Each structure stands twice: as structure tokens, then as C-alpha cells.
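Omission of a single protein chain aside, the complex is shown with its protein chains in their original locations.
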């Protein structure tokens, strides 16, 4: 319930990746800490798709959006060379936060998918001096107005 | 409640680190994904202290202990060069899991500490073919017997 | 001169990448150590293109190919979000080594390119017990026969 409100719109994006040699640990599977980067890359894909990118849309408005909460549930392992996909979904919220849910999966040719992990992140707004901003920035209100209403 | 039972013993360890140049992102603070490595390093410190290390104690018994759940709450930021400390605490559980809680903090000379982040992880047991092991391995039962009773 | 012989064939591949948020250091540019991963990814692209991949072609024949020499010359900086391309070129050699040269560049729409860095690597063969193999493995001789003659 932490950061969810009802909304008719579902905003989502996808980021495909292939497990790199140096991301694999001595178990022969992608090290669990390396998932965090792919969550971020899917957020970037989302930002580019919907005009909410770190650099062009958020930083230029005078804000940082640090991650304040991260949760990952690992269900399967990812071997070197495997191609997987992060699906990221925007979770609308009234408070001055940006919330996402993620699903990392391997997709088969026939449309089936095997879920590897799920995750959730929460970001807040700070000004460029890194002070927390408690009210929704105007540009973010307008962004929500544009995409969610 | 996920993985806690009562126990009179508190097993814990500490791992000190200094934020590295290449761990800092373009905000000038430690990138949130880099915390995961320090959680692992504190688990290693714990393993060395209590005889539960990945290589010598767990792998040699025929097990891997992959992380299946990770949660981090980020409360403050960490700048380049800052010295911080992870305190890791073992959370006893009846099921075949290894659960830890973490606190990352900056400690002042006078004993005061500033909490930077808190975290929780859950690990399960697999055999070396990476099949989930649902029962507590004998060596882990004995380890718990030794340290917790 | 270290590892070059004459050959009429030029084997090369390319790998495009976009500088990630967490690859950028507090200077706001890609941390110099992160280039190493992109060299490797271009080698992988090469391996897939020419049938010399780590897993399917080399490891299955019973060999590892550890990097024994790495040289990088950094000429320009790479900012967050910039799209760049690694061009990797195979450098034929008589000895039991795999040598590559690299050029990392930003390509403009008009075909112009700005060179960011150049690099060279040398890899040797070991067996799966990690003992150095001084003679060219048969599969590698055949590979060179196929592609270079």
C-alpha cells in the first residue's frame, strides 16, 4: 500500500539484457547485486519513453531522485549469456515519490515467460543541494497530469 | 515475522569500509547498488567470525546459499571518502534459511552514530547442482546448536 | 610487434553501448576502469560473429582464455548517456595467443567519428585446471585456417 493509488493508466517499459561474463559469480550465475543495475536501466528506458529521464527531465528541473527503498525477490538464477528482460511499471502515488515495480523474466519464442525476479523501488525528490523535497515538484505534477489522467 | 524466532543469543559482526572513488555516482554519493556488496562483505566477516563462511564451511559441505530476498532502506547519503560501518545481525529461524539484518552507519569518535541505511537479506540452501534444499542441512543444524542454544 | 603477422583478412566486430548512470564517477564521466567491460563485450560480439565464443566454442573444447595483457589509451572522456561504439579487430599471431586491438569512438550521423580510446589485449590458453597451454589448440588452428587463409 506504501505508494499506490488507483489509476486507469498503466505506464510501463521494457529493457532487454544479456548476462555478461563479469556479472557471473563463482556459482556460475549472475551475482545478486548486479540486478540493481538492470532495474536502473529499465527506469532509464521508462524515462526516455515517457519524458522522465534523470538528466534531461529531472536534473534540468533542479532535482535529484535518489532511491530510498529497494526490494528484490529472487526466484530463479540467471546463467552467463542468457537473454532476459526487465519490465518496469510505474505505480502512481499521491506523495512526492516515484514508485516502480519490476519483473525480470526470460521470454520464450512461444510467448511463455519464466519469472526470474520481482522488485520494487521508491525514489524521493531532493534539490541539487540534496535536501529532501516534500511537495511534488511542479514539473512532476504536470507529468502525472499528462500521463495519468 | 518472515524469519525470526526467539533466541537468547545475539550473533553479530561488523565490517568497516571507506567509500571508493568509483562507487560514487554523478550525484557525488555512493550509488545505491553498491551497498549490496558491503552487505555481502559484512556477511563474510560474520562467516569468518562464527565458522559459517561460503567457501570453507558451506561450499565444502556441498551447498550454495543464494540470496532470495534483499531489502534496503536508504536514509542518508554517503559521500566519497567517508568511512562507514556495516553491522550485521543473524536472525534465527526454524526453516532452512539464513536471515540477516544490517545497519550501515557512520560512527563518531564520541560513540554517536548516524544511521545511513538498514537492510535485510534471506538466503536459502541449494545443492551444488543448484536444486533447492528444503530441510536444514546437518552442518547448519549443528552450527545453530553450537551458537544459539 | 608482440603479436602480429601478415594476413590478408581483417576480422572485426562492433559493440554499441550507452554510458550508464552508475558507470559515471564524481567527475561526471565514465570511470576509466569501466572501459574494460566494454572491451570484453566487443570480444563477445566478435566471438559470436566468428564462432569463437567463450562458452560454446572455447570452454567446450576444454580451454580458458585469460587476459594476460591489457593496455588502454584514454583520449577523450565519455559523459553519462552518451552512445559510443567499440570496434574490435583480431590481430593474427603465430603463437598460442589471441590478440585484439580496439577503438572506442562516438560516431556522428554524417559518418564522422571522434575517437575516445584505443586498447589492446592479449589472451593465452589454459586447460580447465588453469595450466598454461603453450601450443595452439587444434580447434584454434582450425579456426585460424578457416577465417584467415
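Brief remarks follow.
Per-chain numbering from 1; labels A, B and C assigned in written order.
As a working rule, a contact is a pair of C-beta atoms (placed from the backbone, for glycine too) under 8 Å apart; a residue touches a chain by one contact, two chains touch by 3 or more.
A quick note: this is a predicted structure, and the numbers were derived from the prediction, not measured.
Across C:77, C:106 or C:148, the residue that sits in touch with the chain not pictured is C:77. Counting over the whole complex, chain C has residues 27, 29, 32-33, 36-37, 40, 64, 66-75, 77, 130 touching the chain that is not drawn. In the full complex, chain A touches the hidden chain at residues 21-22, 24-26, 28, 31, 33-34, 80. Listed by residue number, the positions of chain B touching the unshown chain are 20-22, 37, 40-41, 44, 54-55, 80-81.
Keep this in mind: only the chains that are shown with their structure count from here on.
After Cα superposition, the angle needed to carry chain A onto chain C is 180 degrees, rounded to a multiple of 5. Residues touching across the chain A and chain B pair largely coincide in numbering: over half of the numbers involved belong to both copies. A straight line joining the Cα centres of chain B and chain C is 36 Å long. One inter-chain figure worth recording: chain A and chain C are separated by 31 Å, centre to centre, where each centre is the mean of the chain's CA atoms. Multi-chain contact residues of chain B (touching two or more other chains) are listed as 33.
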